[in-house]
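Removed: one protein chain of the complex. Kept in place: all other protein chains.
Each chain gets a letter, A, B and C, in the order it is written, and its residues are counted from 1.
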Amino acid sequence: MTASTATSEAAATTTAEHAAAEIAAQFKGQSKDDTLRDYLAMLRIRRFEESAARAYTRGKISGFLHLYIGQEAIAVATKQAIAAHDRVVSAYRTHGFALALGSDIKACAAELFGKAAGLVGGMGGSMHFFDKAHQLWGGYAIVGNHIPVATGHAFASKYTGDGAVTLVFMGDGAVGIGPVHEGMTLAGVWKLPIVFVVENNQYSMGTPLKRSVPVEDITARAAGYGFHSDRFHVTSVHETRARIAAAVDRARADNQPSLLELITYRFRGHSMSDPAKYRQKEEVDTWRLQDPLERTLLALQQLHGLDEATLEQHDAKIIAEVDAAYEFAEATPQPPPEARFENILVGE
Amino acid sequence: MTASTATSEAAATTTAEHAAAEIAAQFKGQSKDDTLRDYLAMLRIRRFEESAARAYTRGKISGFLHLYIGQEAIAVATKQAIAAHDRVVSAYRTHGFALALGSDIKACAAELFGKAAGLVGGMGGSMHFFDKAHQLWGGYAIVGNHIPVATGHAFASKYTGDGAVTLVFMGDGAVGIGPVHEGMTLAGVWKLPIVFVVENNQYSMGTPLKRSVPVEDITARAAGYGFHSDRFHVTSVHETRARIAAAVDRARADNQPSLLELITYRFRGHSMSDPAKYRQKEEVDTWRLQDPLERTLLALQQLHGLDEATLEQHDAKIIAEVDAAYEFAEATPQPPPEARFENILVGE
Amino acid sequence: MAILQIRQAIRDAMKEEMLRDERVFLMGEEVGHYNGAYKASEGLLEQFGARRVIDTPIVETGFAGVGIGAAMCGLRPIIEFMTFNFSAVAFDQILNNAAKIRHMTHGQFGVPIVFRGPNAAAHMLGSTHSQAFEPFYAHIPGLKVVAVATPYDAKGLLKSAIRDDNPVVFLEAELMYSVKGEVPDEEYTIPIGKADIKREGKHVTLITWGQAVPISLKTAELAAKEGIEVEVIDLRTLRPLDTDAILASVMKTNRAVVLFHGWPYGGVGCEVIARIQELAFDHLDAPVLRECYEDVPFPYAENLEHLCLPTPEKGLAAVKKVLYKR
Partner (left out) sequence: MAILQIRQAIRDAMKEEMLRDERVFLMGEEVGHYNGAYKASEGLLEQFGARRVIDTPIVETGFAGVGIGAAMCGLRPIIEFMTFNFSAVAFDQILNNAAKIRHMTHGQFGVPIVFRGPNAAAHMLGSTHSQAFEPFYAHIPGLKVVAVATPYDAKGLLKSAIRDDNPVVFLEAELMYSVKGEVPDEEYTIPIGKADIKREGKHVTLITWGQAVPISLKTAELAAKEGIEVEVIDLRTLRPLDTDAILASVMKTNRAVVLFHGWPYGGVGCEVIARIQELAFDHLDAPVLRECYEDVPFPYAENLEHLCLPTPEKGLAAVKKVLYKR
């Protein structure tokens, strides 16, 4: 089964035909290889998370599990837009970033299972992915409290002159909380090399944007911080990459912070414990037409004539990799008892 | 001595002559009575605080004492702009509000002296003036933490339909802190009857605006909250009253919150322990030409021909009232020892 | 008597008080349309409408402060923290405003408010989501702090908290919302400030509260099998502490253990110990011991988390230790 099956009905509608024309325009100029690369990068994340959801249902994963399904293009584009020493800081919806940035897929799965071989030794679970070697600087589970920290990374870059840009991601639900405002204030006063990215997936848990943000356009606040801003629907990796890259450039070249609002959608509930009853099927269906994964698939099929068999092969390879990761996660041991006393203080 | 003496040299400059023309234009249409009323209301606050400063120097007042000298027009205008059931919430620079709103001047002085007859029984001192009977709802000493509270007053007005408007004041130094952002966010999402007023007196302690706010115009952030905004130099009571009143009307009639930036200046240090070495005499002198008290005095002299003798008489009356207040404060007893256990919990 | 879950008891308490008093409202994240993250407010939006059941953005300082400001105007807010972990970002509002405004204003204003929500560790939520907040709040004069462990206590104490003219921090537990128990059909309240003997015994006093109450009761069962009669005192109110109840029991048993969900250093557990050793010094036959979390940030891994938690077995070991038994 390719990723397209799920939306085959929706694709049959008139709206979908219109979308097909749109897609042709949007992906024109993208090579087949690049388009396929982007597609597979997104698909890999989606397959990883579909497996995570199943493992959660089977009781293999516990705690909170927030899926990135629908938003994968952002992580993939981010990886493409940044330099090797840049930093990516995120909230708790982090699997996509880890995989896109190159974290070991087995270590990711093992972390979800709370195993010693996990990305953070089983200490953090889904909400606390960190992978310094792959530019992933969190993984924070208190809404907004990573924004000042990320601002601190950017401060350090200016202090040391390391030339790195910090990209920090937050949800639409995070923009009201104080620490976000304080971090942005400092980045604005000090002119730090940072990009603030709001992943506006329309909801914070069950709360739609209009109940959590006073105005429709989140970037309206950029003027108050003296930031550049940009705001767009995320429908493909390449456009997203280009617009993130522009902000990264401004940060690196001129210490000019930006506020980006990336309009997107999560197709699953807030976390695995949320049945998402607060929204209608029609709404979800409409957004499916914008799903970058679906659109990229359509581009591959329509513009580059990629056939089902080839797609199946790619998918099978990904599924095999993902399955192996979860098998590893299941088999690998829990942390030893004494691990609970480690990494609290050092030098004792 | 009238209040003019201190700036008589500055008044002799060309700039001052220019100011005189400005003043004529500005005060045209204001009646003599109204102008005198405003002048005396401001002068009374200033005399009260000059005495406070002396008492502090004599060791009669302790803790932190923040003077409002230079900003009095704002409190006086506020009193004129509001209805009898509206609420005024301020930070710790509050003497001016208390006096303008009608608090007992003796109770104000006694509070500074930490006496039982003080506005809050000697429990709060200068930073914590509260006088519910006179619409003064604080008196808060943690920067910004009164903003959500004031937003709660406005919420209560909407909940109960009491028709009251809440006006909440903060310094330019407060606009970066998280609670301010959160209170504004809620007021914006819920459309509450509130007016947020930034008293931009150019400094937060020794920090000039440009080191604490990313942009020059604080009202640039109003768009992010969907607020109306207004921004102006405070040079007279009547203009300030009119522009505050417009915001109060919007709040009362349409539950439309506003953000006002009132550009002003404090002539003393941040508190009595601050010699204010961080600014030059020239800067202070320039601002003196904008001092609403001075300007109103000039208007009275130039436009209404008020003579020195009459002014002296008024001043003498105010000074007598102020002196009596401080004599009272000195003579009245300290709280009884058991007072320290009161008003912590009720109904025990 | 109905058999209710704790979540239902909490909902009923809120519902009854909202029916009784127009000034009472509920505010917090997802309390309305979502019916509460843990369904404690299920149906309340439908019944009372959006004026009195208010969904907020994620701004804990903001809505805690709004609650305080509304309470100063005479309303009686119930502020739900989705979990008390998120109250950390609102700490200043509770410490400096809720607890002090009556004092600071010399009684001109009161703050009749309830801050409620789940507290302490649930299951595998990791270090930022597994913290017990009573050490922070019970320390502060001007607050009352309550922790509940049964539907009966939850309902009776929450109603008292809502009617109380002081700010009350009301601690629930995520893993206990489904705990069932009898709740009277008729109206009742339970006074704040009174501990409850959840099981009588004469050999050792086990002092406990909140999520540790069932662990303590199981400890007592295990001990009973070895002929040890443990008296289990559920403090229910952590501030003010019911010192009389503690002392009465300890003077009978001469031995005490404090068993709770939370880190060891300082906090309520130590306060209990300090009072016992001060006020019942001559009655003590052994030091008072505490059994609680290990002194570490909570790990996510299931096996490690379990090792960090207090258990009936650990409780029993402590009980035997104060009896000088092995």
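Following the convention adopted for this analysis, a residue touches a chain if its C-beta (ideal position, glycine included) is under 8 Å from a C-beta of that chain, and two chains touch if they have at least 3 such contacts.
As the structure is a computational prediction, the values presented were derived from the model and not from experiment.
Looking at the complex as a whole, the chain kept out of the display touches A, B, C. Summary of contacts with the chain left out: across C:18, C:95, C:190 or C:259, the touching residue is C:95. Among A:42, A:99, A:112 or A:142, the one in contact with the hidden chain is A:142. The omitted chain makes contact with just one of the residues A:113, A:130 or A:328: A:130. Contact with the chain that does not appear here is found for just one residue of B:18, B:132 or B:211, B:211.
Contact between chain B and the unshown chain involves residues 62-64, 114-116, 118, 121-125, 127-128, 140-145, 173-174, 176-179, 204-207, 211-213, 278, 334-335, 337, 339-341, 344. Chain C residues in contact with the hidden partner, per the touch definition given at the top, are 61, 85, 88-89, 91-92, 95-96, 99-100, 103-104, 126-128, 131, 135-136, 138-142, 239, 263, 265-271, 273-274, 277-279, 281, 284, 286-290, 295-297, 299.
Mapped onto chain A, the interface with the missing chain covers residues 119-121, 123-124, 128, 130-132, 137-140, 142, 145, 147-157, 159-160, 162, 178-179, 182-183, 185-186, 189, 342-347.
Methods note: only the chains that are shown with their structure count from here on.
Set against the C-alpha centre of chain A, every other chain centre is closer than that of B. Chain A and chain C have CA centres that are 37 Å apart. One simple way to say how far apart two chains are is to compare their mean CA positions; for chain A and chain B this gives 48 Å. Per-chain Cα centroids separate chain B from chain C by 43 Å. The residues of chain C that reach two or more other chains are 57, 59, 61-62, listed in rising order. In chain B, the residues that reach two or more other chains under the touch definition are 178-179, 182, 185-186, 189.
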